[in-house]
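Supplied in structure tokens, the structure appears directly below.
What you see is the complex with one protein chain gone and the rest in place.
Chains here go by letter, A, B and C, matching the order in which they are written, and residues are numbered from 1 within each.
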Amino acid sequence: MALESYVPVVIFAVVALLFPLGTFFATRLFRPDHPTPLKDLTYECGEVPEGEAQIQFHFQYYMFALIFVIFDVAAIFLLLWAFAWGGLLTSASPVAKFSIFLFLGIMFVATQYALKKEEVIQI
Amino acid sequence: MPEFWINMGPQHPMTHGLWNMKVKVDGETIVDAKPEIGYLHRGYEKIMEVREFQKNVVLTDRLCYVSSITWSHAYCLAVEKMMGIETPERGQWIRVISLELQRIASHLMWLASYGPDLGLLTGLLWALRERELFLDLIQLMSGARMNQNFPRVGGVRNDLPENFEAMCRRSIEHFLEKYENEYQAIFQESKVFRMRTEGVGKITVEEAINWGITGPNLRACGVDVDLRRLDPYETYGEIDFEPQVWHDGGAGDSYARFVCRFNELRESCQIVLQALKKMPKTGPYRVKPPRRAEGEGYAKTEDSRGEALFYVIGDGDDRPYRVKIRSPVFCTMAATPTLLRGNKLADVVSILGSVDVCVGEMDK
Amino acid sequence: MSAPLVPDLFGLCKVLTAAIIWIVQQIIYALAGPIPPLAGLGDFLGTDFVITLVTWLIVVTVVVLWVTVINLFTIMWVERKLYSRLQDRYGIMISVWSLPFWPFNRTRRPTHRGTGYLQNLADGIKLIQKENITPRNADSAMFHISPVLIASSTLMAFAVLPWSSGFYVANLDLGILFILAAFSLAPLGILIAGWSANNKYTLVGGLRAAAMLLSYSIPAVLAVIALVFFTGSLNPIVIVGQQDRPIVLAGTTLPIPAWYVFGPQFLGFLVFTVAMIAEMERVPFDIPEAEAELVEGWTTEYSGMRFGIVFAFKWLRMLAASGLISILYLGGWSGPVFATVFVGSIPIPIFPEEFWFVLRVYGLSAFFVVLSWSVPRVRIDQILNIGWKRLIPYSLLAILIAAGFRVLG
Partner (left out) sequence: MSALAKPLPHITGRPVPGVEKEVLAGLKAAFASKLKDAKAVRERLVEIVIDRADLIDVCTYLKNTLGFEHLSCITAVDWKDHFESIYHIENYYNGCMVQVNAQIPYDDPKIASLTGLWHAADYHEREAWDLMGVEYEGHPNLVRILLPEDFKFHPLRKEFAQEVDRQYISRRKLRGGK
């Protein structure tokens, strides 16, 4: 069964999770722990930090998340299509065979257009 | 509120020394900048008022440890102007040689620090490797690698050692070979390097002159001003050399500043070779300066970072009444907000690296 | 065409486990005389479930140790030594032979005459003794979780990355996709790390990292899709098997291996390699921790071993990325020499598949090292420009080429 082959992955995940955790806990035995107010200050190049860093950040960063989601969906579709490609080639229907090129062509043109329109990718 | 101030300094990899560049960013774009200096202020102008003329040379050496000789030379020149004495000819030639060697060493230090600013640590080690050659030459000449205390009021400390000319030629030959083959490849011909430096930190000629930017930074704007030729001191008037001015388009950006400085390395080598050929083989290299002096004297010299100006007033005592140091970096620093505004946060290093900041001389 | 040194890691470990468990069982049965309930424990240990579970644990531990102890230290040593030579200096020098206890080396501290392999270990020991500082204003829980997330997700890539046709933990049909998924988990951890430290440098670094890694995971996936048109599978072992033959061009067999890089996939290879350089955050794409302007980027507030883990896992990402590239495009572990010596009746290959694979991985890593130490860093908007305006169109083009080639023949 296919699911069975994931058992080692699960075990690996547990070990991989324990590896850094174990390292952090193991270092407790060796390291000192003397927090002072000055030491616990946020690092700001030796100056006293001014203002908060956790601010509402620039919108441009979220644009990437949006574009990424769009491309991700397209990528999943293409991946499934690529898997099925071998079977489709043998099937006689030319529609099934060549519709990918239509899709890819539209995607290519659309991407080019969008990126041309967004002259500089700001951040 | 997407804008906030970021402190770059005093403990920051970008600041080669102690100073603070406060940058206000909106996302990644710089909206405003505010340099804060004075961390390294040592009160030079006050200390120099209580030391004798000759003993101040040791202080001016430490104004900028990267280019000591150019600074102490500027001081000596100003004091000589005040006292009305002149260095013998051979002494002037030795000074020219030492100045140019120091300029090369200083520019190599700048090149070395510009590399890691842009993420190129290899540039640092390569440039420092060749800097050793010139530090060795300076050591041969003056006895010390840094803080040489070499120029004196009335001349230089000592004559050139034997075989200096041959060693100088050999070092420069070796350096120029590396320059043509390695530095050009890693800096100037690198596509990524040009991507990072071209078109950032632009400043127009009018703004640059108005802000008092001098030296290679001004020449990068296309202004043909080199004090070695515009107001010749020592024997620079007899030397045939070409100030490195950026003539192509896109003047005043980081790349132009880089190219001007970078080409000055080669030009300085040519000056040294010329000076070695033209200088008299023997003769006095120092005159005895008077102990006390009255009057005022100023000297402006082409430091490796721009126009260094010393203004010395004596009141008849054996120590100066008032010394004023004009540091080129101090004036450039005033213009940095203009340079930075509108660029990206990552360009701060590309711009401030290219203007070559030396905190010692800036804070005096 | 070569044979693996470890034909079947699970089988090998199972023999070992069975032997160990048998010995433990005998001890338990011997003790079961005075304490009868122990006999049930002995029987339970003998069950197939326990043996399989313990075997998997051993397999996983072996792979984790192989990756983190042997390969990680070696790759760090290779990088540090290589770029030192690039910069005309010796680089790290403390090694086994420079330790003070050798008869020819009776000094009080390690001398600097070795090859430097122990330097990374020394650094690790130093980092272990360092204090872990948590900033007062930081979001403590998130601040502590994110290094674990980054480290574990990176390590997860090795769960399905085979080191030869026999040396692997799991053989998944979607192995390549799994590795890419493990790679794309790291931006989340980096974003959390950048946000939680409540520091401006980490914030900007974390957001840069997120934007960059997201942008570059799309071309990587698209390049893999272009490859899938040819392979029809995402199983790394199958993909390598397909490349383990000479190229046949117009009926003649050429003396060139049929790696996917020699063919219509070349564009995809270039796109994938560039995307992987960005994914492993190396110069020229190391903008998230651009030390010149952001001190240390999103790792600024980490100290002690927490920094060490986060820092060292960059090399693990490099290992995984190099392995992925060599599996997909460079023929994986297929080697040219097949020579075995027989110890008794057990055949032992002189140049096993693992050797060829590790050779490729290290060769690629060396290429990345040389590249990253000879160019400056690219600015973030330029990086995103390259990602969106160059790599994505090119990867779409690669898909078109791949599909076209399949249609034509």
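The definition used in the following text is that a residue touches a chain if its C-beta (ideal position, glycine included) is under 8 Å from a C-beta of that chain, and two chains touch if they have at least 3 such contacts.
Computed from a predicted model, the values in this text were never measured in an experiment.
Shown chains touched by the hidden chain across the complete assembly: B. Touch with the chain that is not drawn comes from one residue among B:H41, B:K191 or B:R291, which is B:H41.
Within the whole complex, the absent chain has one touching residue among B:R129, B:R229, B:R266 or B:R341, and that is B:R229.
Check B:V259, B:M333 or B:V348 against the missing chain and you find that the one touching it is B:M333. The chain that is not drawn here is touched, among residues B:L309, B:L339 or B:V355, by B:L309. Mapped onto chain B, the footprint of the missing chain covers residues 37-38, 41, 43, 45-46, 50, 81, 207, 209-212, 214, 223-226, 229-232, 243, 245, 298, 300, 307, 309, 311, 313, 321-322, 324, 326, 330-331, 333-335, 363-364.
Note that in this section only the chains that are shown with their structure count from here on.
Between the Cα centres of chain A and chain B there is a gap of 47 Å. Here the CA centre of chain A is 18 Å from the CA centre of chain C. Residue positions 200-201, 208, 295, 380-381 of chain C each touch two or more of the other chains.
Touching of two or more other chains is recorded for residues 44-45, 49, 52-53, 55, 57, 61, 122-123 of chain A. Chain C meets chain A in the complex at residues 53, 56-57, 59-61, 63-64, 68, 128-138, 144, 147-148, 151-152, 155-156, 158-160, 169-173, 177-178, 195, 197-203, 207-208, 210-211, 214-215, 218, 221-222, 224-226, 228-229, 232, 295, 300-301, 304-306, 309, 380-381, 384-385, 388-389, 392-393, 396-397, 399-400, 403-404, 406-407. Only residues 44-47, 49-53, 55-61, 122-123 of chain A touch chain B when the two sit together in their complex. Only residues 4, 6-8, 12-14, 25, 28, 115-122, 125-126, 129, 186, 190, 192-193, 195-196, 344-349 of chain B touch chain C when the two sit together in their complex.
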